[in-house]
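Have a look at the structure that comes next, please.
The complex appears here without one of its protein chains, the remainder shown in place.
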Amino acid sequence: MIEILKRMLRSPQGALGLVVVGLILLVVIVGPWSAPYDPEKMAPLMRYKPPSAQFWLGTDQYGRDILSRLLHGARATVVMAVLATALGTLVGAIVGTVSAFLGGRGDEAIMRTVDAIMSIPSLLLALLIVNLLGKSSVNALLAIALAFAPGMARVTRSVALAVRKQDYVNAAIARGESAGFIVGREMLPNVVAPIIVEMTIRVAFAVMLFATLSFLGLGAQPPASEWGLMVSEARRFMHLSPWMILWPSLAIALVAIGFNLLGDGLRDALNPRT
Amino acid sequence: MPSIHRRDFLAASAALSGLAMSGIPAFAQTPRRGGTLRVSVDQAVSKLNPLVTRVNPEYLVAELLYSGLTRLKVDMSAEPDLAESWTSSADLTEWTFTLRKGLAFHDGSPCTAADVVATFEAILDPKTASPARQNVGPIAKVSAKDDATVVFNLSAPFADLPVTLAYTNAKIVPAAVIKSGLEKLDRQAIGTGPFKLVSFEPERQVVVARNDAYYDKARPYLDKIEVLVFPDVSAEASALIAGDTDLISTTPPTEFGRLQKASGVKALRVPSGQFCNVNFGCDQKPFNDVRVRQALALTVDRAAMVDFVTEGFGSPGNDTPLNPAYRFYADLPAKKADIAKAKALLAEAGYPKGLEATLIASDRPGQRAQLAVALREMAKPAGFDIKVETMPHATYLDQVWKKGSFYVGFYNMQATADAIFSLLYTSNAAWNETRWNNTAFDKLVFEARATVDETKRRALYAQAQKLMYDEVPSIIPAFFDLLGGQRDWVEGYQLHPRGAVFRLDFVSLGANAPKRG
Amino acid sequence: MRETILDIAGYGLDYATPSGFTRALDDVSLSIARGEVLGLVGESGSGKTSLAWAIMRYLPATARETGSIRLTGQDLLKASEAEIDAIRGRRIGMVFQDPSTSLNPTLPLGEQLAEVLVRHRGLTRKQAWAEGEARLAHVGLKVPRQMMRRYPHEASGGEKQRVVIATAFACQPECIIFDEPTTALDVITARQILELFKELQAETGVASLYISHDLALVSQIASKVAVIHRGRIVEQGAVGDVFARPQDAYTKKLLAAVPRPDHRLVGMEAPEAATPLVEVEKVSVLYGRKPFLGRLLGRANTQFTGNREVSLSVMPGEILGIVGESGSGKSTLAKAMTGLNRFEGEIRFAGRRITGLSDMDRAYRREVQIIFQHPDSSLNPRQRIREILSRPLALYGEPGSRRDAAAIGELLEQVRLPAAYADRYPHQLSGGEKQRVAIARAFASKPKLVICDEITSALDVSVQASVVELLVDLQKRFGTAYLFITHDLNLVRQIAHRIAVMYRGDLVDLVDIATLSTGPLHPYTRSLLEAVPAPATAAA
Partner (left out) sequence: MSPAYILKRILLIGYTLLVVSLIVFAITQILPADAAVMMLGENATPDALAALRLKMGLNDPIWMQYLHWLGGVVRGDFGVSMRTGQPVAPAMIEALGRSLLLALFSILLMLAVAIPLGIVAAVRRGRAADLGVSFLSYIGVSLPEFVTATLMVLVLADWLQWLPATGYVPLTEDPLRGLRHLVLPVLTVSMILVAHVSRMVRSELVDVLHSDYIRAARLKGLSKRQVLFKHALRNALLPTITIVALDVGYLLGGVIVVEEIFALPGIGRQLIVAIQARDLPSIQAGALIMATTYAVANFLADICYAWLDRRIQYD
């Protein structure tokens, strides 16, 4: 673990990724307390203010402080994305590993079906699911998780198959170990690493997908300060104050970049191939 | 009598800070004929059948292709359309309309009293599901005396019939089509309107061309009108500023500022009775208790609300659907926010610890959510814990509209006080969203509609408004001015306070207009 | 004295790493004259390949060099990039270890030969192709014209290597480097390639640097030999001298490690026993499942045979060697016997009939253990040695048996590893050590039969020797029977009592070690015997 961290710090992406994600997590944790204003406090006389000493990032259509809203929104945005990814990964990992372990026709059937589901663009799938469940952050979370599951299943399976071919698994079988032991103790520990990499990268997608859903009005609900929602609300006031749309957009991009970097860093750290 | 009306109206406009009024007709010289006008609208034109149109863009198109018996002037009074004149019996229960000579549908077939009768029978048939059914007035029977004469027998005395017959959905369609099935009108237009349908792409554009067989030889002035759909309002404004379009039928306050600044663009603004409200289900807890409704009403800072919801392009409301733009508006003292009093009332009503409620707002137009969120904050100090839930308009219509007990509504101005009251607030209202069901109120409205005498009628409506002012079946915090924009080469266009009326057949293009194919 | 072509003097090479420099080559001095073949012998990591790259001037930016490498007097260290490009392939050719990776999979073989001719001999593409065809014919390829147009995946390993060789000789270079050109090939193919090399070498008199880990092989073809160890040349001289009278300790060790058929490590006779321990009866293995679509289209089913009705038996305490080239079905059989492949036919073990996986109960699995070829893949990288070794104890140990550190320690000492290794992870061990752990794991259950599947082929000669010696020792101690699978005939002749020869899934021969040299043999077995060079000292 430690040396992986060391290796990550050596690669530019890894180091940068760690820093950015670290910062983001910091905001997620202490954000709400560090916010200078109440994110929902309206000020009829303070609307559409550009950045200033008083409001570092300016104010929005209700005269609410954008910085405070961003700081509060970090949780809604990042945590949700991480949870969604984790959930999707879990489901995918189970399906993938089972499929890989079954092999043969079972594997074929499962994977073909997974492919089929994957041919529905994940955004569309998420859209449909949210519409089905009714719009709310939680449902958006489920939708994204479900939209991710097939992809993760594919990844997990390919990794699991590679591990399945290893001789230590053969040895375990020849030894007469139980299926449970083989999957649990011999295979899984070797499968997790690549999956974690994939996961980190997908968190970036999740953040974007989440924002997109909120943007389409299907994610978080006002007056929540989820960043995607902030962008979509700000669009209406684009011409009254460009700042309103600029900041949350940048925030989203930053998070996505952070996790992309981190993911790539991890990948390089875990298999120092090139 | 129209004169009084006009004075009220101007008074109303004056009341709203001096602004570029489009109310003044621009018929300096005789309009130039010819040219193509590009009008942009903010929603798809999904329905072509005029009897079932539901949104302004559809009304706009229907108005180009079809005619009613009467039509609504900018001052909200009725003027002849297919009917050249009308009379009523003394007791206002029988009205007779005389049609113009030689009217013809786009397919060349003549338009006669038979078509009018058939149309109104279709409208009144529930199966047609036409919004007009509840809005054309208490019609009991429609009959044709001869080819040119139609007689309406009413179930109750009704003074406003000529105005209500101008209702957006009361457009005359051929009897033959009605017989063969109205679906025919989903894709083609067979009307008597000033323009004929050229092409119809619901999501993109509708093109119409002058109908040379139109009854008025002078109008329309334009050869062609392209109605362009811009789902994105800011893009719509950009298009006008860039000169890609000539006219925006309605634009939100958030874009209005740009239009005012843009060169070559005239920003249009007219005070209107259009409003956003918060509907209470007055038949179920907690809002069946008048004190709860009053308490919430007392939390609203209406001046701030005008800012939040209309960006200042509007006027504060007093929880009655009438404002100075209406003829029978009663000037009641402006309501002020009073949190202490609100708290007290809430406690009296049995909610000393405050109360929770979920306020639903559809996502179109944006002002709904805007209002909801603002209200949420304003009501907090008084102990209201309001959760805002927005949803796609379709879901809203399907699940909440007319069913919910606490949601944000949005309404065009109606032609008459009676129209708005009996559309929304009487017990037998078409859209009785509040279930207020106040017999006293019903009685007042019913009396008023049967009264010809101006002053008596005004008094009755005043009492009705006072009732609403006190009992708050719904919070009406702000009225919108209607906003729009046009290139300065567009002549003869007047923003209509009704919001659903456009009268583009009076529009012409100036000499400096760009030539378009 | 013939003219010296390649002359390396006091050459040193270091690679810069974050943690300072690491020495790859140290004060290397060699020279090869026209017509000479210098065999460079060393184990993996000895630096022999680094030397090859150095000569080819193909070094990473992190390389630091000293000394000189002269090609007919010109110091390559000082040569410009352009000059080097002109020298590579023109004056120094190179033949690589694995033809399947050294050829571009998406270009026709002919193109990859012709481009050299175009580049260095200024031929037009047309001429180059004609010339290339001739070249291919010259390296003994039957149908040169087609071969030119084929893609790598359409040619056999031997054919590909011939193309590579033809390319290396294409421009009549003065010097050619052969980097283990036969290790990736089957014994017999390797033999043919070697013959080809001899002919071409004799014919062109090119100065050859022949890099190999295989002393026996080098002794066959080289005139001079240099032994490289940890980046230093520890000994060099004429083949005869070095092999007969090695001076350096390492050389001696290396020579001693070379398996020699005549030098038995166990008795010729298997211990007497009435009944065989295991009997394999008509065991067949089919790979791949029938694709329903294939049948749907009436195509021949794509299954292929791993074993065809193989029958053999192993006596208690006997070492049965199984030889054959890759894909001959050796491992398939091993897998079948350990329940890693489903099979038809039956296996009789200690009188019990086993016809399928379900019959392989714990008792059977305890008695029959397997050791795999690649130690780094057969030990779970995320488990400590302790966990790895405690599993069999947990699985097979009698209720009373101990599984504590002491028990683990004993197992490790059995295979001559310090008990302290119990806390290490596999990646902290060397290849040989890992294989010892694997052995310890196999012996943990005190089995009666251990199947050794190519367990030494991934190891260096010296390591291999010690591992084999360990196995023999264990066999003596526990009287365990081995099924010893290998492609190294010399090795198996040292330890096996009987030898089974497999060829394309069939068991073609099963003979006593004694009768191997004399008795009647299947032609394939004979060609196999001929293909394997007997080590030098046998000659010396």
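Labels A, B and C are assigned to the chains in the order they are written; within every chain, residues are numbered from 1.
Basically, contacts are C-beta pairs under 8 Å (C-beta built on N, C-alpha and C of every residue); 3 or more make two chains touch, one makes a residue touch a chain.
Small disclaimer: the values here were computed from a predicted structure and weren't measured.
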Partners of the unshown chain among those that are drawn: A, B, C
Selected from C:Arg2, C:Arg64 or C:His153 as touching the chain missing from the view: C:His153
Contact partner of the left-out chain, one of A:Val138, A:Ile257 or A:Leu270: A:Ile257
Absent-chain contact - pick from C:Val116, C:Leu395 or C:Leu489: C:Val116
Absent-chain contact - pick from B:Lys141, B:Lys402 or B:Lys443: B:Lys402
Touch with the omitted chain, as defined above, among C:Arg88, C:Arg191 or C:Lys448: C:Arg88
For chain A, residues in touch with the removed chain: 12-13, 112-113, 115-124, 127-129, 131-132, 134, 204, 208, 211-212, 215-216, 228, 231-232, 235, 238-239, 242, 245-246, 249, 252-254, 256-257, 260-261, 274
Touching residues on chain B - with respect to the absent chain: 44, 46-47, 52, 54, 126-127, 129-131, 133-134, 183, 186-187, 201-204, 228-232, 234-235, 238-239, 241-242, 244, 392-395, 397-399, 401-402
Hidden partner chain, residues of chain C it touches: 56, 58, 85-90, 94, 96, 98, 101-107, 112, 115-116, 119-120, 151, 153, 164, 167, 291, 293-294, 297, 299, 302
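We adopt the following convention: only the chains that are shown with their structure count from here on.
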Between chain A and chain C, centroid-to-centroid distance (C-alpha), Å: 47
Chain centre separation (chain B, chain C; CA means) in Å: 89
Residue list for chain B, restricted to those that touch at least two other chains: none
Chain A partner contacts - residues on chain C that touch it in the complex: 18, 289, 335, 338-340, 360-362, 365, 369-370, 372-374, 377-383, 391-392, 395, 441
Chain A residues touching chain B - in the complex, by the definition given at the top: 40-42, 44, 47, 61-62, 131, 134-135, 217, 221-223, 235-240
Interfacial residue positions of chain B with respect to chain A in the complex: 233-234, 237, 252, 254-255, 257-258, 301, 303-304, 307-308, 311, 363, 366, 369-370, 372-374, 376-378, 388-392
